[in-house]
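One structure is given below, encoded as structure tokens.
The other protein chains are all here in position, but one chain of the complex has been omitted.
Each chain gets a letter, A, B and C, in the order it is written, and its residues are counted from 1.
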Amino acid sequence: MKVLYFAWLKEKTSLAEEDLPLPCGVSTVAGLMEYLKNRGGGFSDAFADITMIRVAVNMEHVQVSHPLSDSDEVAFFPPVTGG
Amino acid sequence: MKVLYFAWLKEKTSLAEEDLPLPCGVSTVAGLMEYLKNRGGGFSDAFADITMIRVAVNMEHVQVSHPLSDSDEVAFFPPVTGG
Amino acid sequence: MIRIQTEDFDVGAEIKNLVSGKGNIGGVCSFIGLVRDFSGNEPNGENITSLTLEHYPGMTEKQLEKIETQARQRWDLIETLIIHRVGQLQPSEQIVLVATAAAHRDAAFESAKFIMDFLKTEAPFWKKELGNKGAKWVAAKQSDSAKKETWENE
Partner (left out) sequence: MIRIQTEDFDVGAEIKNLVSGKGNIGGVCSFIGLVRDFSGNEPNGENITSLTLEHYPGMTEKQLEKIETQARQRWDLIETLIIHRVGQLQPSEQIVLVATAAAHRDAAFESAKFIMDFLKTEAPFWKKELGNKGAKWVAAKQSDSAKKETWENE
């Protein structure tokens, strides 16, 4: 699974992207967010308030209940501010 | 009184503008249109159907009931088609 | 600003000029009206070769200024521009440019639409089409009056 971080999530995690196996017991975006939050350090800070975070799976906006598979590209970012 | 004709009114009357005293007994735009229609020739043709004609007095759109004075500038034209 | 002219206009240069030096502008909405080119595509096989735009000098400026003033009363605008050409135009040529600059995009979009809707019904311009089947004055559209009335009833 490819995981991407943008804007302040990239800054807080100090990571733009990583390859990660789907963690054991994780089947949804919400589960992955919980897993990442428990990594500690910058990740705990970045995922402290998940209401501030938006998610895309395979470049489509999804809800946190969206299911995940090991071949997915998952991206975490704040609400968009383009235009 | 200055009277102006635009678009097909100018073509039918063969006149772009003329200086005209306020005709005796005419006090509104409708009265002037009736007077012009009775001039005969191109004017009768131009003013045959007054529902096709729009009017401005002193460069403001008005209804045919609008009063006229000898110092007015009156313009007759079809509905506008700019833009 | 209002300009009536026979010459063509450069949209990029006009918009650049409009926003230059005014840092609080967040968005510019513009509308460009073009002479449609129906070459061979008119339902009746008519081929329009040119368009002549007549206007009523003096009243045109007065009406456009009034429209601009109404738009500025209705929305918070930083700049407005109306350029309208007169004289003879060829298919695909530019006829009109309306541009509105505001801090926020809704004001820019709405006011540009408002100006076009009122220009179409209040500004004394008349189009005459010249084609292979002769010349004819373009008829006004009922839908344009309806659009203006929608604004008045808001």
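Throughout what follows, a contact is a pair of C-beta atoms (placed from the backbone, for glycine too) under 8 Å apart; a residue touches a chain by one contact, two chains touch by 3 or more.
All figures in this text were calculated on a predicted structure; none of them were measured in a lab.
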item: Neighbouring displayed chains - absent chain, whole complex; value: A, C
item: Positions on subunit C where the hidden chain makes contact; value: 10-13, 15-16, 19, 23-34, 36-39, 41, 91-92, 103, 105-106, 108-109, 112-113, 116, 147
item: Touch residues of subunit A, complete complex, unshown partner; value: 4, 6-8, 56, 59-61, 75, 77-83
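What we mean here is this: only the chains that are shown with their structure count from here on.
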item: Interface ranked first by C-beta contact pairs; value: B-C
item: CA centroid of subunit A to CA centroid of subunit C, Å; value: 48
item: Centroid spacing, where centroids are CA-atom means, of subunit A and subunit B in whole angstrom; value: 73
item: Rounded Å distance between subunit B and subunit C, as computed from the means of their C-alpha atoms; value: 26
